[in-house]
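First comes the structure, then the notes that go with it.
With one protein chain withheld, the remaining protein chains of the complex are depicted in position.
And now, chain A:
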């Protein structure tokens, strides 16, 4: 107990930060792919598909991420599936991100004004062309700010992985704090690291919005 913050502590925090980054990347990659599928299913013409995915989204959004992690790590082991902490945390984050991001993206796709859909149909584009050439390019622009906002939130949510034994940034800080008893100092350092991780992403989003080269959507009055 006691002592002061030294290079070893910072190294330990750095190691924790790497895990935070790693978990975030898994969440973005896995969750992004799943979310895209969810978003498309949510606007599917097939009613059954829409209902099933809506149920999935409701179920996941209604469950704390902490519980999902706990169940996938300890719950699955209890019924005989052995699962590593990385797999449990990665899978939980993927499931969690897919439900939220899927819903965000569905909204963004549907926010593309109706005349755009009708015009695309009027040009005799196939369903796939209509999506990829007309709707999605416009939806991406709408989706950028909420997606980035959610990504930043996910970076911070990875701290919940400590429940499955991960020593990521927040847990690393907690361990150090409990050996130094210097919460102000320790948590300030952690806050700075989190900020350093999140701020560039927010900046990048601004640039993407400005430079995407896509025309701004103007409301079309019929």
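We adopt the following convention: contacts are C-beta pairs under 8 Å (C-beta built on N, C-alpha and C of every residue); 3 or more make two chains touch, one makes a residue touch a chain; residues count from 1.
Quick note on the criterion: contacts and distances are computed from a predicted model.
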Choices "ATP synthase subunit b", "Adenylyl-sulfate kinase", "Nitrogen regulatory protein P-II" or "Transporter substrate-binding domain-containing protein" - which one is the UniProt name of the chain not shown: "Transporter substrate-binding domain-containing protein"
For a quick check of understanding: of A:45, A:80 or A:122, which residue touches the chain that isn't displayed? A:80
Give the residue, chosen from A:55, A:149 or A:183, that touches the chain omitted from the document. A:183
Touching the missing chain, which residues of chain A? 1-3, 6, 8-9, 11-12, 66-67, 70-71, 73-75, 77-80, 162-167, 171, 174-181, 183-184
